[in-house]
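Complex shown without one protein chain; remaining protein chains in place.
Our next item is chain A:
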């Protein structure tokens, strides 16, 4: 557990970067600090490992006051991941990962073995061990940065916008893998980002800071979206928060409709005969995994992958209401494709069925929680 005890940082010119921050980052959870630029989120993070010294207040890690510890010793016990990865260009990937173990005096062999183990952990081949950072892509460098922070197995990790310098597709992938990794490791993580979507996706709790380093609200993502405490937080979490909030609600079991399906290579006549008057037919592969929709009236010759309409998203039976609604809304046939956990086609739903499910959940929630008890 990391606890901020009325922590302030004021610069000699009178700028207050952080003003009396009171906050707790619980053990084994991801706490995300988010806010506009100048809100002191990075300053707050960097005060934890004393890269910046607070002007007043204390920061506790479990029951230890960080200000009483030797700064270098403190930092060796805290994983540190930064935006540009900050890899040492003159050292190989393995040597980079082994930095903290070597500082702690591990022997070379053990440190290298640990580096190779971590490379695999972060999803990189061990053949990367003897490459130099300049030979890696930005996303790969960032993975090495995470591996390096994990090397000595620190209980606490600080991450300062670690995924913001990579492209959106890679970022999404890194975020998913980060969550999977955290699922295994259960570190106490403080994570800084300026991206509210990233905060909501990754955070077990999200702390929204306003300019001047004041805590505006700290809450679980769903609560933050559902009950922002003031206009600042409401503005910051964004306009479509009602819709995004559905991303935190598991999809209930809905009655799924069966669907006529076709395969790649089926002739146009076959498809039309099976579809009847229905303009769209779902195309699946040999494993009954959905590939896309085909327009029954327009298809000529045989069904090929070029004529598939791939605009529709696919929801999983164990997904969220947001996935389910989006699948229905994005489908050209207006029927959202739902798959089982193994990816095989399970059936389709209509948007109004999803909305009905949302309405009944809300009604049930309102009945369970008397009106006016909207806590922060």
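Everything below uses one rule, namely that contacts are C-beta pairs under 8 Å (C-beta built on N, C-alpha and C of every residue); 3 or more make two chains touch, one makes a residue touch a chain; residues count from 1.
Convention: contacts and distances are computed from a predicted model.
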Chain not displayed: protein name in its UniProt record ("FAD-binding protein", "ATP synthase subunit a", "Succinate dehydrogenase cytochrome b558 subunit" or "ABC transporter permease"): "ABC transporter permease"
Residue in contact with the excluded chain [from A:3, A:91, A:309 or A:334]: A:91
Omitted-chain contact residue, chosen from A:22, A:53, A:73 or A:341: A:73
Among A:134, A:277 or A:298, residue touching the chain not depicted: A:134
In chain A, positions touching the absent partner: 49, 51, 72-77, 80, 82-92, 99-100, 103, 132-135, 145, 148-149, 158
